[in-house]
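Missing here is one protein chain; the remaining ones are kept as they sit in the complex.
Residue numbering begins at 1 within each chain, and the chains themselves are lettered A and B in the order written.
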Amino acid sequence: MNLIVNGSEVEIVSPPLTPLLHVLRDELDITGPKAGCQQGGCGTCTVLIDGEPRRSCLTAVAAVDGASITTIEGVGQAEELSAVQAAFYKHYAAQCGFCTPGMVLAATALIERKGGPVERDEVLEALGGHYCRCTGYVKIIDAVMAASRGEVDSVDDLPVPEPGQPEVLPKGSPA
Amino acid sequence: MRATALMIQRMTLDVLFPASADEAATLYGDGEGITVFAGGTIILPEIAAGRLVPERALMLHKSGLDEIRTDGDRVLIGAMVTVAALAEGDDPFLAGAASQVADGEIRRNATVGGNICSPPGDDAQRGDLGGALIALGARVRSTGAGGERTEPVEDFLAGDRAGRLVLELEYDGFERRTGAHSLRRRHAHSYAIAGAVACSRADGSDLRVAVTGVGPTAVRCRSVEQSRDPADVLKDVQPVDDAVATAAYRTAVLPTVVREALDHLEHA
Partner (left out) sequence: MKAVGARLPRYDGLGHVTGRTQFVDDVRVGKTLWVKALRSTHHNAAITSLDTSKAEAMKGVRAIITHKDVPKNVYGHLEGLGVPGDEPLLADGEVRWLGQPIAAVAAESEAAAQAAVEAMEISYEERPALFDIRNALDPDAPEIHQWGNVYPHYGPYNHRRVRKGDIDRAFDEADTIVEGVYRPQAIEQVPMETQVSLVVPEASGRLTIYSCTQAMYFSMGVVAAHLQVPLNKLKFVGGTVGGGFGGKVDTATETICALLALKARKPVKWRWTREEEFLVSSTRAPWHIELQDAVSKEGWILGRRTVTLHDSGAYARFSPYGLTKHAFHHSGAYTIPNLRFDGFVVFTNRVPTTAMRGFGVTSVSFAVETHMNRIAEVMGLDPWELRLKNANRIGDTSGNGVVLKDPSTVAVTLAAADRVGIELSAEYRGMNEEPRTGALLPEHLVAQQNLNGEGA
């Protein structure tokens, strides 16, 4: 079996009924998709399969042989965030961060599909299978809508922490 | 074309990939020792957790059963058509029912064949599409011991489904009035607490009513069809307890759910 994962073709040796989630995490060491419930109930494992968001824990790898898989690792880097990632960062839509990869991918697919601004109800429908226990969803919904309207093209007005620095300290803080 | 059999490391497990419907039927035989793998949304977590260890799995993804087609007035839906495809399909009634199943991501895996074959879970009733298919007067073409047969969905659901491989569903395309109502929570894998669907011809004749989510399978409600009295639904079904709702609650709300569906049909 073969998959194209984040643009690179890889040969898969896991057995055919292995959930795609385990293939990604355990065979390929791609850890962006999370094992939140492993029964389709939480959305932390969502990846894009040929551009469509699906639960990787419910997808046997053999059923998607040859498909193109996009995980959060294939969406954007810290230096070059996608619009959805930038919006999540800027709108404080990620708190503990465990649901974020699935949320970002589902939101990315929604905006791609719609090709323009998305309404609140559409966000609720598209993210209805994704749990977040931290934010209460409001910031996530705001972020997705803002990204769809092209409102967040840059996070330049937010200070970006230097690598290795634990956080941005205000001037005058004790070292 | 020959089926490919792969051995997996952890356990002796054949996975068969039939390349056509005929080959699927042949490999399935009488179903003995075969686990059918359609969308996998129900059985893959069971297999991954080691709670289900199939001897032989029949994967239908390459069997060509994933088409919706028409033959004269008949609409034919392959068993491997995804619930997402139905939700985005041409029939607004079926699309409406399909869009109530799980969430969009799961619907892209879930199949119509799997939906009508799913047994009730420990936590909830399943097979939300059964009601809509019964109301449409749909028939199931399946194979297994004794060969192929075609029967109404309600008869298929009432029988022993474990030994059947669903190949296709079909229904007659004509102008209908439809009505549906369901009581549910909005979340992935949140099955309906109770749902009712009704269809008739455009002139109101040939009323067909079914309920879903209140018992192990969807059920056709012949008493309601005859009397048109929503309260009679309790002559047709006996609601059950599960984690989603109590039998008492379902019993209390079901006539109202049926009335809503009939009202929608009336005013359609």
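Following the convention adopted for this analysis, contacts are C-beta pairs under 8 Å (C-beta built on N, C-alpha and C of every residue); 3 or more make two chains touch, one makes a residue touch a chain.
What you see is a predicted model; the values in this text were computed from it and never measured.
Student: In the complete assembly, which of A:Gly51, A:Gly66 or A:Gly97 touches the absent chain?
Tutor: Only one listed residue reaches the unshown chain, and that is A:Gly97.
Student: When the complex is taken as a whole, what residues of chain B touch the one chain not shown?
Tutor: 10, 49-50
Student: Quickly run down the residues of chain A that touch the omitted chain.
Tutor: 29, 31-32, 34-39, 41-42, 44, 71-73, 75-78, 81, 85-86, 88-89, 92, 94-101, 104, 131-134, 155, 158-161, 165-168, 170-173
In this text, only the chains that are shown with their structure count from here on.
Student: Spell out the part of chain B that touches chain A in their complex, as residue ranges.
Tutor: 6, 8-10, 13, 15, 17, 37, 39-41, 44-45, 47-49, 57, 59, 61, 102-106, 108-109, 186-189
Student: What residues on chain A touch chain B, complex-wise?
Tutor: Residues 15-19, 22, 38-43, 46, 49, 52-55, 57-60, 62-63, 106, 124-126, 128-130.
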